[in-house]
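Left out: one protein chain. Kept in place: all the others.
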Amino acid sequence: MDGPTPAVAVTVRDLSVRFGSTQALDAVSLSLLEGEVHGLVGENGAGKSTLGKVVGGLYQPDSGELEVFGRAVHRWDTRRAQDAGVVIIAQELCLVPALTVAENVFLGRERRTFGVLHGDLRARYRELEEICGFGLPADAPVHTLPIADQQKVEIMRALARDARVIVMDEPTSSLTADESERLHEIMRWLRERGTTVVYVTHFLDDVLANCDRVTVMRDGRVIRTAPAAQETKAGLVEAMLGEPVDMLLPDRPPAPPPDTPPVAEMHDVRGGAVRGVSLRVRPGEIVGLAGLVGSGRTEIARALFGCDPVESGEVLFRGEPVTGASPRASIARGMAMIPEDRRAQGLVLLRPVLENVTLPHLGRFSRAGVLSRGGERAAVRELVERLGVRPAALDGDVSVYSGGNQQKVLFAKWLLGRPELLILDEPTRGVDVGAKSRIYQLIVEIAAAGTGILLISSELEEVAGLSHRIHLVRGGTVIGEVPGPGASVDGLLQRLFEVEPPPATEGTP
Amino acid sequence: MTATAQARAGSGVNVPALVRHYAVLIMLVALFVALSVSTSSFLTLTNLLNILNQNAPLAIIAVAGTLVVICGGFDLSTGAIFSVANVVAAWVALHLNSPVLGLIAAPLAGAALGLVNGAAITRLRIHSFLATLASSLVYGGLAVLITGGFLISVPAGGFTALGRGGIGPVYYAIVILALFALLSGFLLNRTTFGRYVLSVGGNAEAAELSGIRVNRIKLYTFLYSGLAAGIAAAIGVSRIGTGQPQAGDGMQLLAIAAVILGGTSIYGGVGAIWRSVCGVYLLALIDNGFDILNANPFFKDLTTGVVILAAVALSVASRRR
Amino acid sequence: MTATAQARAGSGVNVPALVRHYAVLIMLVALFVALSVSTSSFLTLTNLLNILNQNAPLAIIAVAGTLVVICGGFDLSTGAIFSVANVVAAWVALHLNSPVLGLIAAPLAGAALGLVNGAAITRLRIHSFLATLASSLVYGGLAVLITGGFLISVPAGGFTALGRGGIGPVYYAIVILALFALLSGFLLNRTTFGRYVLSVGGNAEAAELSGIRVNRIKLYTFLYSGLAAGIAAAIGVSRIGTGQPQAGDGMQLLAIAAVILGGTSIYGGVGAIWRSVCGVYLLALIDNGFDILNANPFFKDLTTGVVILAAVALSVASRRR
Partner (left out) sequence: GCNSDVSQVYSSSTPSSAKTGPVKIALLASSSQNGFNKAVYDGAVAKAKEYGDVEVTIFDGKFDSQTQFNQVQNVASQGTYDGILLVPNDNVGIAAAIPAAAQAKIPVVTTLFPVGPNLTELKPQVDGIVSTVAANTEENSKKLAEGAVKYCEDKDPCRVAILIGQLQFPFDNLRNKAYRSVLDGHPNIKVVATGQGNYDRDTSLKAMQNILQANPELDVLLSNADQQTIGAQVALESAGVDLSTMYVTGGGGNQEAIKQVRAGKWAADQVDFPNSMGKAAVEQLVNAVRGKPVTPVVDANTLGPVPVIVTKEILGEHPDFAGEWAD
């Protein structure tokens, strides 16, 4: 940066936070300048969110100092932080479900006279919407929105606060590439206005392209802070993980011969947001679903897994028509699904790691309904080690695990069952680069062992790089298919944005 | 119900949604019509005013209780607060020889006890279900101690004006209920306080993140609930002219039943004041019906149970597709 | 409390965690010691056995209620089920002239009514709080109808053996409670059923997606709770020798209070059987203490409320950092 040295917005000095036996932050010192986009990277559990939450007033540090705009703060909570202009977009979506989009966005910042609300909510919302351009309906209750849209609401909520410092903790984890780009534009716009943005993300390319400075964290400590221009992706990765990691996608497993009978098929399935879908997955094949957010990929997966009713069409598993579909029946047939919302749909946060992993497989670890806990522990310990879940405690409290480690626990849960069909809905959301490459490796191994995989991801590189075949999804139907090898992100995007959608029936696998 | 199913249910305005929303009103109207045709004594101004008047104290408690439940809490102490407030009113009226002071003392005492509830819940971070269960025992004991276990009879005169008098044929109690319900509805829907109540009940963490003082909002709802119980007690004690330490026994459960019957979620975040009032009067109509039809009281509880189930089933059936 | 505060609390095993976990036990022991030193009448075998025996039916209900609460439900109908089961037992014993059949009929009746609860809750998809509130009214009405409002006196003889007899000085009721609590603890901690109960209470949607029949698990917990109320009723009616339609009044609230006092979360997902039993006996010791210390009964409710608050505050204080 040129010109006069910019003023310091936030300084933290020797900040430490300890949770039980975990030292989440260990004497962290860092300064954030006014008008900079400051990248914060590190592997899962490095302490990024914890740092953000301390700055945002959600957590109290055990020791250390916090200085905001030159003033040392002592009592610090979300309210005081917001009054000082510090706002955080938490990693885990945190909205009031029954309130509308606009109400959520301006929550706590309502205009009022003697406590009586003004009627200008919609006008204010429109103003903000002009800046963001997300196109969300102001009056929809947020619980009716897909996750990605909820994330946009979170972003708008932070903007609505006219903050001088915004901590964005993985704001793009459910956004598609173009929406992420919108956010990056917003960041630049904020920077011009002198706002400080802390950008926590696992997308290192985004960090390098959009941040002024980058701080790398590992094990609760700051490794280094440097101008983004001086960093490289490989350098960041090595600093994060303490060792260089091969970031190339693994090779696809060999595709099954085309005449292999499919393990699962959908024939013109309709129901809810699914409007006529046909596809098939063969054993050992990785089939990707590419689509924009809200295109209905999750709905397709849920219909296949039996969570949502199928109104017409047919689902076949190993050639047999599926009747009386339910998650239970699907699991019994040999399917498994890692849902997109790991906290709401995947994990029982109140129960320890062990119980979460074995939940669908208790039949195996019990006789006449009585559990054999030794067998359970042995099986789970093996998986936890294989997947590198951290902390590696079987009785660990998953609710406080970092996002990436929660995702690994979910993988462990379904890998215990050796499914014939594995549905993965955003399997690497919020996962660090190291873990990501381990998950890719896993996907490939699982497929190589003969499991059919249906892969849904908003990271088109993943879909393009791992799938044998890719279905393009729009408006709840499959609008086309491209072979995986040779597919490019740009090519996929172009097809997805095609103005004139072909008729739904064209989507033959 | 899963979140997605909920999401699905939440979209668009259609007949099932209306039924769900208005189930309690529909039941109320149905019972109203049934009673009107089955006996001529039902549909008279006096009877209707009586029903409204009789249950106004309970309805006032349920109105404030709606805010508590929407905010994610439970107030099981309103009955005990009613008891304390009603003996305090009688005590003050008798010993300070001022009916007016007595009647003013009740809401004040109620608000004070509600404040204690709120402080205990937010300071000690106890769940309100347990905290108010405990405080209801404490308050109940307090009411008995104030009276020494006896009744406090206030000589008639000004003291009974509030409970027995009215504006024309309309009892004051009805007027107070109407005002209180309107005020509460306004608070809930048109003020930042109401917005915060909804958000704290809907997702306390999100509210906290938005800079809302979650504890303070919770505290206010319990204060409000205590105040309402105090107002109800003023009406009740004035009607009877006697402070009784057991006067409020069981009211808290009826009030909560009415709130939930009105469709307010016990998980908080959503609800409506008017539906709780409908809930109170749905239960009241059953009572009234049994009395004026001279039906066998053995069947009253049974009927009440069935009506509640029917109302809820109606609202739930419409949720299916 | 916000989720973050909760999350913060959840880590590591340390002294505060122990206090939190054992708060109810600590209070129980403290009260036990206090009573032992303050009067010689307390620490006698007879008195202790009496306390255990007297509260065994309530404890049995609380034990099963723990499973219901852990599974995310609420059973407000156990008192009414107790009433029905106890009049059914008396009726059968009297009219079929078989004490044994009568005593067997109670648990069966209880289980049947619990099944009806469970079916209503899962089929109609009503929240259990409201459903069991309604069903408790229906069942209460049923109990009155069975008796016609009178008592059903069973001629002494075999009928009272269960309630009054015992193995040596140990009443059968205590033995049954011990077995039932052990069985329930085993079910919760060592069986797939228990694991499912915990996960359904913790996150019903995740459980459903893991292939668990959520509704069936819920239904079983209510069935179990009804069965427990029936067993409790068999003991109770056998003790008294008479079926009374009001026998169970108020039991449901005491049982739930004990469960929550034992630290089981009203949101489900976590809890322990033995702590509910401690909760029951903590309340029982207060009662017993007042009686044998000859303390002014005016202060009993007040004291109970304060002890509950103290127990909870103890467990919560240790949660802070």
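The letters A, B and C name the chains in turn, as written, and every chain counts its residues from 1.
We take it that a contact is a pair of C-beta atoms (placed from the backbone, for glycine too) under 8 Å apart; a residue touches a chain by one contact, two chains touch by 3 or more.
Since we're looking at a predicted model, the values are computed, not measured.
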item: Chains in view touching the one left out; value: B, C
item: Which residue of B:A30, B:L115 or B:L151 touches the chain not shown here; value: B:L151
item: Options C:T66, C:T132, C:T160 or C:T221, residue touching the unrepresented chain; value: C:T160
item: Options B:S98, B:T242, B:S265 or B:T303, residue touching the unrepresented chain; value: B:T242
item: For chain C, residues in touch with the removed chain; value: 41, 44, 46-47, 50, 54, 144, 149-151, 153, 160, 163-164, 236, 239-242, 244-247, 249-250, 287-288, 290-292, 294, 297-298, 300
item: Where the missing chain touches chain B, by residue; value: 39, 41-42, 44, 46-47, 50, 54, 144, 149-151, 153, 164, 236, 239-242, 244-247, 287-288, 291-294, 297-298
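The definition used in the following text is that only the chains that are shown with their structure count from here on.
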item: Chain centre separation (chain A, chain B; CA means) in Å; value: 44
item: Separation of mean Cα positions, chain C and chain B [Å, integer]; value: 28
item: Residues of chain B touching at least two other chains; value: 2-3, 205, 208
item: Multi-partner residues of chain A (at least 2 other chains); value: 58, 307, 344-345
item: Touching residues on chain A, where the partner in the complex is chain B; value: 56, 58, 78-79, 81-83, 88, 90, 94-99, 103-104, 107-110, 112, 115-117, 141, 143-144, 157, 272, 302, 307-308, 344-345
item: Chain B residues within the chain C interface of the complex; value: 1-3, 120, 124-127, 129-131, 133-142, 144-145, 148-149, 204-205, 208, 214, 253, 257, 260-261, 266, 298-306, 308-309, 312-313, 316-317, 319
item: Complex contacts: residues of chain B adjacent to chain A; value: 2-4, 6-8, 10-11, 190-193, 195-196, 198-199, 202-203, 205-213, 269-270
